[in-house]
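Pasting a structure below so you can have a look.
The other protein chains are all here in position, but one chain of the complex has been omitted.
This part shows chain A:
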Amino acid sequence: MAYALQQLINGISLGMIYGLIAVGYTMVYGIIGMINFAHGDVFMIGAFLSLIGLVLLSMGGVMGGPAALILVLLVSVALTGLYGWAIERIAYRPLRGSFRLAPLISAIGLSIVLQNFVQVSQGARVKPMETLVRGGIEVMREDGFVVQLAYTQMLIIGVTLAVLAVFTVLVTRTPLGRAMRACEQDRKMASLLGIDTDKTISLTFVIGAALAAVAGTMYLLRYGVIDFYIGFLAGVKAFTAAVLGGIGSLPGAVLGGLLIGLIETFWSAYFSVQYKDVAAFSILVLTLIFLPTGLLGRQEVEKV
C-alpha cells in the first residue's frame, strides 16, 4: 500500500510535467492543425533560461528564496514566450499557405537549430545545478517503508494545477480564448468575422511556449540536471501524451500526460524497468486502435 502510494506520487509528478508540455502541442495542433516538433526544444530553452537566471542571481548574491524563484520563473516565461513568438513568425507563418508538409519540415529543422544553438552557446556538457528546494514531508510509514513527498513534487503538482486553472479560464472566459476557439473551428470564417487570426495564432504560440517554460523550470528544480538534448525525450513523451489524450483537446493533454507518467512508473514498479517505454507506447497503440481520436478527442474533419 505504502509502496503503491509512493509510486503514485512519483507518477503524478512526472505526468504533470509531461502534461504541461503536451498542452503546447495540443494547442498549436488545435489552432493550425500542425505538430510543432520544435516544442520540446522550446521546453529545453525554458529550462536553460531558468538556469541562467538562477546562476545570475546567485552571482549577485541572492540564493534561491521563494521570491528569487518566482522572479526567475517569470523572466524565463517571458523570454521563452518571445522565442515562441519568433518561431511562429520566422518558421511557420511564411509557410502557412504552402503545402501541408512544409511547416512540418520547417518545425523539424527548427528543432535542430534550437538544439545546436544551445549546444554551441552553452556547451555540450550536462549542466548540473545545486538542489535549491530540499527535503519533503513524510506522508506515511508502513513496515519500515517511508513514503516521501518531496517539496519539489508538491511544487510541480501545485504549479501545474494553478497554471492550468488560469489557462482554462483564459480559453473559456476571455475574448482571446473566444478568438482562439473560433480560429480552431474555422480559421477562414473567423477572419471574415473580423478576428485577427495572425495575432491569435501568434498568441497561441506565446502561451504554449510560456507553459513549456514553466515545465522547464519545474524540471530544472526537480531533477537539477539539464543538457541541450532534454527537449527530445521530453518532447516525444509529451507528444505521445497529447495524442493519447486526444490531440486538440486541452483536458486530454493533461490526462494523457498523467497517464503516460503513471503507466511508466507503475510498469517500472511492478514489472520490468527497462520495458516501461514499450509498455507506454503499446498502450498508446491499443488506445488508438479502439479510439482513433484519443481518449478525449472529438471526431474531426481531416487535418494533418
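One rule holds for everything that comes next: contacts are C-beta pairs under 8 Å (C-beta built on N, C-alpha and C of every residue); 3 or more make two chains touch, one makes a residue touch a chain; residues count from 1.
What we mean here is this: contacts and distances are computed from a predicted model.
Of the candidates "Electron transfer flavoprotein subunit beta", "DNA polymerase IV", "Protein nirF" or "Branched-chain amino acid ABC transporter substrate-binding protein", the chain left out of this view carries the UniProt protein name "Branched-chain amino acid ABC transporter substrate-binding protein".
For the options A:Ala91, A:Ala150, A:Ala179 or A:Leu255, the residue in contact with the chain missing from this view is A:Ala150. Residue in contact with the omitted chain (choice from A:Gly33, A:Gly136, A:Gly177 or A:Pro251): A:Gly136.
Looking at chain A, the residues touching the absent chain are 3, 6-7, 10-11, 13-14, 119, 123-126, 128, 130-131, 136, 138, 144-146, 148, 150, 219, 223-225, 227, 229-230, 233, 264-266, 268-269, 272-274, 276-277.
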